[in-house]
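Left out: one protein chain. Kept in place: all the others.
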Amino acid sequence: MPEKIIESYNVKRIEILDEKGNADESLMPSLSNEQIKKMYELLVHSRTFDQRALNLQREGRLGTYASILGQEASQIGSAFALEKSDWIFPSFREMGVYITMGYPLYMLFQYWSGDERGVKCPDDLNIFPVCVPVGTQIPHAIGAAMGVKYKKDKKAVVCYFGDGGTSEGDFHEGMNFAGVFKLPVVFICQNNHWAISVPLKKQTASKTLAQKAFAYGFEGIQIDGNDVFAVYKTVKEALEKAKKDNGPTFIECFTYRMSDHTTADDAIRYRSKEEVEAWKAKDPIQRLKLFMEKKGLWNANYQKDIEDKAKAAVDEAVRNEEAIEHPEPKDLFKFTYEKMTSRQIRQMKDF
Amino acid sequence: MPEKIIESYNVKRIEILDEKGNADESLMPSLSNEQIKKMYELLVHSRTFDQRALNLQREGRLGTYASILGQEASQIGSAFALEKSDWIFPSFREMGVYITMGYPLYMLFQYWSGDERGVKCPDDLNIFPVCVPVGTQIPHAIGAAMGVKYKKDKKAVVCYFGDGGTSEGDFHEGMNFAGVFKLPVVFICQNNHWAISVPLKKQTASKTLAQKAFAYGFEGIQIDGNDVFAVYKTVKEALEKAKKDNGPTFIECFTYRMSDHTTADDAIRYRSKEEVEAWKAKDPIQRLKLFMEKKGLWNANYQKDIEDKAKAAVDEAVRNEEAIEHPEPKDLFKFTYEKMTSRQIRQMKDF
Amino acid sequence: MPTLNMVQAINLALKEEMQRDKNVVLLGEDVGKDGGVFRVTEGLLEQFGSERVMDTPLAESVIAGAAIGMALYGLKPVAEIQFMGFIYPAIDQIFSHASRIRSRSRGRFTCPLVVRAPYGAGIKAPELHSESTEALFCHMPGIKVVVPSSPYSAKGLLISSIRDPDPVIFLESSRLYRSIKEDVPEGEYTIPLGKARVVQEGTDVTVIAWGSMLQRALKAVEGVNAEVIDLMTLSPFDEETILKSVKKTGRIIIAHEAVKTCGFGAELSATIAEDAMLHLKAPIMRVTGYDVVLPLPKLEDFYIPTAARIKKAIEEVMKY
Partner (left out) sequence: MPTLNMVQAINLALKEEMQRDKNVVLLGEDVGKDGGVFRVTEGLLEQFGSERVMDTPLAESVIAGAAIGMALYGLKPVAEIQFMGFIYPAIDQIFSHASRIRSRSRGRFTCPLVVRAPYGAGIKAPELHSESTEALFCHMPGIKVVVPSSPYSAKGLLISSIRDPDPVIFLESSRLYRSIKEDVPEGEYTIPLGKARVVQEGTDVTVIAWGSMLQRALKAVEGVNAEVIDLMTLSPFDEETILKSVKKTGRIIIAHEAVKTCGFGAELSATIAEDAMLHLKAPIMRVTGYDVVLPLPKLEDFYIPTAARIKKAIEEVMKY
């Protein structure tokens, strides 16, 4: 058989909760009503935070900020599946993950106001600071996963990045390591269809991002990233697989960046209103609300209650953040090395 | 249909000429007897060159050298499909490609003796110099292919690299560009199963290298790299496709590095004799000889004749190379910029 | 003559060079439809089409590497790296190839390309958006490094860089992009690479600066009989102009935004200490960024050298 097929691959896509709030019961993950409500609250909470951050930026009270609008289900759904002891390597657009993990809100504002102290992760969490150079956090996740494996810890490592991130060399090298060393890592790619002004089609000719995993010998799967149940379920299973030492998983969350790339961007320059409108109908919060309403878990009072709570928490965080003293110029010198060099000590005398 | 298959991929493998010299007529490329003999002569020629290079190195008359033993069919078969006007980006183990393209033999010895002048490609060829950092030639091939496309030239660009090369970020980024811009480029990956001491299995968990192309939205195919007909046919078709602006192709030549990695290496340290022995039976030259013998194209006289010719050509090249004057120390300064800097001019006074 | 800011001047240089020479093409992240995140390439996609103004995937190494391949093939690519902090993944292509291809092939292949990148702090941007590591590229023979300090010089230097037969790293101070305007002639003019400009003559002290520091240097010398040199090309740099000034003033201040250790100021100082030592009246002082990891916005103003710090250094050397 001189021309033969030696391998075959299928790309799967999972959807559970549709736009009308109907869930596929056969795939539905086991979640208590309390958990579902908690998820909903985190979604609302994250969006409240996000809106406030955008407002603060407009008022000049925050620096450049990257909105998560539209991507909340991918972030909350995935982080909800995590344990506090898991290690998380975010990019720069994962405020919903930080919030779900219980990261202090005021510190997030502090970071986006240009203060390193905002990403000094509390000791009981393992969230690596915001990673600015696209894709470069992936190798760190690989190394941490190698550490987990070496120490035989019952932890998983999760790494977040965007569709644009899949074009970088570090994505490739890292994915390949994950396959070769069969690492306990879950890659969560938020395919929000844009990398600043570059649409997915110009980012890669690959039909799905999920299939990129096949090049590294492990499972890749596409899920509806605006469907918090699909995200939760898929990530949860991938984490369990990782913790059983059954290797890595690549999850493409099919979602959309509803906002500008950052507050320094103006998306009107490069994409159509129609495209954005079409995605509005797929809003991740709206569909969970409809689901909960059908189940009797949601009503207007409840909505008002959690919105008030979210607003109060964000208000307090803003107050706390704005009460923090400006960092000392001397701080410039204190964290480059464990001990300052003699040259630094001399330079510090300028202050 | 909440859990559905949205894409499917098959990895094909092509074999035409088996170890006993039998060719699958249904797949056989159209080649005249003269062409087949020419191919055979190039195979012998390349092996003669290679053996001499190894000998010269042992005698201290050449620097570190990377043998092509076992990979001749991948190199000669692919280069035989090329036109002189095509652009070629080799790695460091493509002496068979240079030889097939008619590159002056003595210059190859000159290069491996540590003299840049050996890779000053003659004007009628477009072979880029030996590229030492693994995988880094791939982006150059991409850029050249973008040039071909921009100028609407009827040329293709060919890029060679090894199995190890597929692990580098530049491979990934380059492949992705090729897919996005639909470039007229043919990637020829000589999977010789080793990257120095690292076997393919530790290089990637991917079952084939061919399937890596699917991640970039274009065709990847595995071929028997010790089968000069399969190589020629596949590359020829890929080149035609490229020249018709139908995009890139990735070809995995399944072959084996019979020799040490380079003359500075000692493969006994890390691989078994059995493995090497098993591959001896798949020798690319032997099987073409058997094929030709069956077709009445080969006999012992012919063999002697072409061996003598190859030896004579190599002898002459060695003589020519050894007659070349040592490069001038002043040459150190002459090729950094088009014009020497004032600092360089002063430094050159040391000589 | 139009009064332009640096963004407009660079845009004009690109436009005119693209009109003049069909081989000039642009590539980079967001350079097309978006016109670049700083709008430097605005309007060029519309004018020249997507074959010449290429939005690329997010991959710096192959942006540089593809530019190399294009240059080998006879094009004149101008690649944009979105911020200098993202040039590091492209360093391998620049150091291992762009710089060496002429030498490697003994001149058969050459690499006439330009890599443009905004550099420097002061715009309250996120991490890694504020690098000024120009010295790294000056340590690599085969590469030229150009850093304009004003709209006028930006246009003339960029045209020269595009026409140069060798690879050029062209660094644009993002802080200056829109903060200074200047008369910039339409139509072609070039400023030669490798030549510094004496911005102001003086006899008591020489201040050498480039890019983002020139304005501060000029401010610092107010009221002093100082010579101010805008280096413009860092590699290869204009030893002659500098040594001449040393011989004249005998007091040297070098100001740069990069960290002190191994910044380009070190090379200038070392050159002077080697070739003009006997003309020095005072220690050679470097006024630079501190040897620290670049801070986030809240501390960045404390990091960037100020006119006051340069002034202090001048007072210091004037004591000798």
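When the chains are written out, they are named A, B and C in that same order, and each has its own residue count from 1.
Note that a residue touches a chain if its C-beta (ideal position, glycine included) is under 8 Å from a C-beta of that chain, and two chains touch if they have at least 3 such contacts.
Remember, predicted model here, so these are calculated numbers, not experimental data.
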Absent-chain contact - pick from A:L56, A:V148, A:A215 or A:I285: A:V148
Absent-chain contact - pick from A:F49, A:W87, A:W112 or A:Y256: A:W87
From B:K4, B:K20, B:K202 or B:K304, residue that would touch the chain that is not displayed: B:K202
Residue of B:N22, B:Q35, B:T64 or B:S85 touching the missing chain in the full complex: B:T64
Chain B residues touching the omitted chain (full complex): 63-64, 92, 111, 113-116, 130, 132-135, 164-165, 167-170, 195-198, 202-204, 264-265, 269-270, 326-327, 329, 331-333, 335-336, 341, 343-344, 347-348, 350-351
Where the missing chain touches chain A, by residue: 87, 89, 116-117, 119-121, 123, 128-129, 133, 136, 138-148, 150-151, 169-170, 173-174, 176-177, 180-181, 335-338, 341-343
Interface with the unshown chain - residue positions in chain C: 61, 85, 88-89, 91-92, 95-96, 99-100, 102-104, 127-128, 133, 135-136, 138-142, 235, 258-259, 261-275, 277-278, 280, 282-286, 291-293
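In this text, only the chains that are shown with their structure count from here on.
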Interface hub residues of chain B, defined as touching at least two other chains: 169-170, 173, 176, 180
For chain C, residues contacting two or more additional chains: 56-57, 59, 61, 89
